[in-house]
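This report refers to the structure that appears directly beneath it.
The complex appears here minus one protein chain, its other protein chains still in place.
Presenting chain A:
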């Protein structure tokens, strides 16, 4: 049974740990102990492994959704209503980890950033560093200036349409870069998408303020 939980085949922790309840051996990624049936703590597996997916930028959204809903059902609080407090708490922490994994992988930008983190391209050390791409910064500055000068909903929506198109193109650039294992190119496009998203967010806020 534990083997069933090990789908995906990527991520760490393929070894066995001790079940907290019966001390029996249990696969590192198993949700439940195959000996006593107790729910196991989330453990340190990556978001893809947690959802039983291959580690890749291109994921089938329906499949992601299906995996998420499947695991979510198994971990539903109702199933643990009669269990001891400790098991309920563990089930809850599993559900939290599952939600975090789903939210990260569901959004293409977050998914791309997460993959770059796993690859060590993005880290706590690099996230504080300033953007080196001067052309990107100049473009971002010009667009933000254009947005701040835009008067009226039409002008703002015009900017949003253009930026929205750019964002879709960037997703395909990111997908191709990951497929070619060109992480530097993926990183550059991810950064551009971060700025595109920011502009769209600011544009939405400005439009909402005008429509009030």
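The definition used in the following text is that contacts are C-beta pairs under 8 Å (C-beta built on N, C-alpha and C of every residue); 3 or more make two chains touch, one makes a residue touch a chain; residues count from 1.
Heads up, the rule we're going with is that contacts and distances are computed from a predicted model.
Enquirer: The complex has one chain missing from view, so what does its UniProt entry call it, picking from "Multisubunit potassium/proton antiporter, PhaF subunit", "Electron transfer flavoprotein subunit alpha", "Imidazole glycerol phosphate synthase subunit HisH" or "Iron-sulfur cluster assembly scaffold protein IscU"?
Expert: "Iron-sulfur cluster assembly scaffold protein IscU"
Enquirer: Looking at the full complex, which residue from A:141, A:168, A:184 or A:208 touches the chain that isn't shown here?
Expert: Answer from the full complex: A:141 touches the omitted chain.
Enquirer: Counting contacts across the full complex, list the positions on chain A that touch the omitted chain.
Expert: Those residues of chain A that touch the unshown chain are 122, 126-131, 134, 136-138, 140-141, 144-145, 148, 191, 194-195, 197-199, 202.
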